[in-house]
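A protein chain is absent from this complex, but the other protein chains hold their places.
Chain IDs A, B and C follow the sequence of writing; residue 1 opens each chain.
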């Protein structure tokens, strides 16, 4: 019932405040005998680490430790606990605005909900919470490896600049995880431009899954696309999610939208690999709309905890866009959904 | 773990195949002493009933019965069971295509998942399943009434025609639940046009919530917007969901996207009433992209259960668009999410 | 969160008040392709039917109907709904005591919890609710059949008379499901004796499981014995549960209590087939202490809803003991636990 867990069969629970002692995650339900080392997880974490090119100067090494559930390089089937201690914590900048609600942030709503909040850097609503998701996603991938499932996440839009093609090989070769070489430079420029203005940028992330077996996803409410929508929308900055043809379906005719079937497979993929909530064996394609970073230097109107009007210019060390650091988070969430449904699907298989 | 339940605190479980004996729902967790009659529920059901203007000629009276949980016109706090017996069941048209996978439908994936399927009319993946959701949503509204929460659902796009304004008073006055008088006629015409072509249409539904208190939604994974996204995406025809400014945020600057705060409230509502996953007291606004009805008369390529290529022209009695009948379903899903989170929020309130 | 569901993977939700329209259950998570007919379920229901020898004269045929989830004699993998309509409902006797709390019953606590109650026959706290459990247990057995798991439930004590031996063949041959021919007659006499006195009797039920594979049960909290304890204690009349040697372990030495292991198996079974919460492949043995029926003719002191002192002599049509009708309920609960854990165990198996 409380909201810090995700998944039913492959279930994670995350913890930790942005400027607290540590962030971490317990993974409960991971099958035994999967090979797993801290290095496997670190590799994914490094993709969202602050201090990379075009991102916040907060310097967190974000070293992950495995506290339980792994023995002699293999998972035990027991809870796997991953922890990342906070190190480069500087709460001094927050001191001055501790009674002020930053527009676009959770300050206002957390206060309304709980009547108390850790004002240092957003506490639990901070993007920093996603370090735990990425760590858990790396463990989920170990399970996906058994099916040779591959998950690609990349930037298809940033600050109004849209990718025209999708080159999966280019993704890891640029700091923005952009999938189109021809627009990457423009995106980079746009970031530097907006940074000077003390403003920030939104964008769109796409995730593509290859080799996903058909049959994943539960009927009615726990449809695979419903779970993916929740997974991605649970990332702080995401305001929209679409599968396959997405919002374009509103304008299509049935004869255009339906993916015809042949013995060789589907003739198109408007479904995004999911039919009636169940994977159809084709590529799964999902997109998330990412809002601009809320912390901007430009002055904005707001109120204090006591309801007094004031203005704020957020200084601190902030990204210009949640992209690129949100990209591995989107990949992680998709991995977690797939791992969960792979295990759930096993329960109805026929053998005794 | 199985996927036929929704909600944690206000929890529903639906059952029933499209051409089976009955459809229904158990609501577990509804507080006691709420006034409730079958007529309250029937009123909502009638909005999605087949046989209305511009919809399928299948004639289902869809009379709901309350089997448990209500005593002398009040809820008991025990499980409320609602049932609708199927009456105008005609499976004969399905007989001929029982081995053929209809494109765009769940036939293919249900078979892959279960190795068996009720081929009469889509079984559990049929839109008919939503009758149980609408019934449950009407009960949820009894709980929302305590907070005077109002939920409006309406059509903002159909077949490429988009509403330009939002007149909530017009919604109930037209067969399509359209919110814009100036485009309604065009939408109606488009339907009749496409019907003749043996094709179908997609569209967009918007849901707007008034008087929602701030503080609803759990942190991190069970964010209110994440739950709404799952709720709407769990409706068979929905391929995209967005909150507030939605996909437009990708193109905005932070200074445009952030909703500034004043003692009188927010100066804009790009957030769609939800900040960091928690309701902020403003109107909640969410949209769902609805794909065209998959059952069309136009001939399409497909395969049989044995993998043989064939073609299909789906005759039966079908809607041209999931709109308008999906509109009360969207409203119901939003009501269910809100009822659930109203109860969940009570658990952390301060009084002993 | 609400309490009318049981199981995680093989999940049931029951509904219905004792004197309402119907009782029933939804089973969600039952694998597809299991053979299932209403007759399979009816056979189990008949064992707990009122009107049998030595039981209440309430004459309920308790005919079960399958409303969903089964097609052409096989489960679909979708929710299976079973319903039993109430027929011989006579609420007139309750009219007179509708403001009086019957001692030993849930009248007092349901009123304290909900502030409202269906006073006709105990409503949801009535033993009649268990008809839904027995029906669901019969479906669970279809799954257990794949592993050839057999569940035996029988009476080992009634009214102070204890069985000295356990003859499984005798169980179905006597009205009390007693496992010891030599004490059966004494038990029968004891019931008739106490019936004349307007009083009632308690007893003990034992459940024995053969052919349960090792490895069932989750570590730490969802131990197999913990789940069985909850399952049995959730039956209204049960006040104690023990596994294997049970309360006798308090007096044993470790060297007496430990079950030594040989290549041929365990040399004793004080563990009752469960070690560290996981089945060890030996017989599972569990016992439940059953309190006397609370409805007795003997006059007792009590209070009214307004807190006024009064006395009560419960007339109605009541059993003298929950035994024998509780016996198939205990079997059903054990079946449900095993079905759930069989499915849960599948999720960690090694194959991809």
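To be clear about the criterion, a residue touches a chain if its C-beta (ideal position, glycine included) is under 8 Å from a C-beta of that chain, and two chains touch if they have at least 3 such contacts.
Since this is a predicted model, take the numbers as computed values, not measurements.
Which of B:3, B:31, B:123 or B:246 touches the hidden chain is settled by the complete complex: it is B:31. Only one of B:92, B:306 or B:349 touches the chain withheld from this view, namely B:349. When the whole complex is considered, the residue among C:96, C:168, C:192 or C:276 that touches the unshown chain is C:276.
In the full complex, subunit B touches the hidden chain at residues 1, 8-9, 29, 31-33, 77-78, 146-147, 219, 343-344, 346-350, 352. Even with one chain removed from view, subunit C keeps its contact list with that chain: residues 1-6, 8-9, 14, 101, 103-106, 108-110, 112-115, 124-125, 129, 157-160, 194, 199-204, 214-215, 217-223, 225-234, 236, 239-263, 267, 270-272, 274-281, 289-296, 298, 300-303, 307-309, 344-345, 347-348, 350. One chain of the complex is left out; on subunit A, the residues touching it are 1-5, 8-9, 11, 13-17, 20-24, 26, 28-29, 32-33, 65-69, 71, 74, 76-81, 83, 113-118, 123-124.
Operating definition for what follows: only the chains that are shown with their structure count from here on.
Summary of the copy comparison: rotating subunit A onto subunit C for the best CA superposition needs 180 degrees, to the nearest 5. Separation between the centroids of subunit B and subunit C, computed from CA atoms only, is 38 Å.
Centre-to-centre spacing of subunit A and subunit B amounts to 26 Å, using the average Cα coordinate of each chain.
Those residues of subunit A in touch with two or more other chains are numbered 1, 8-9, 219, 344, 347-348, 350.
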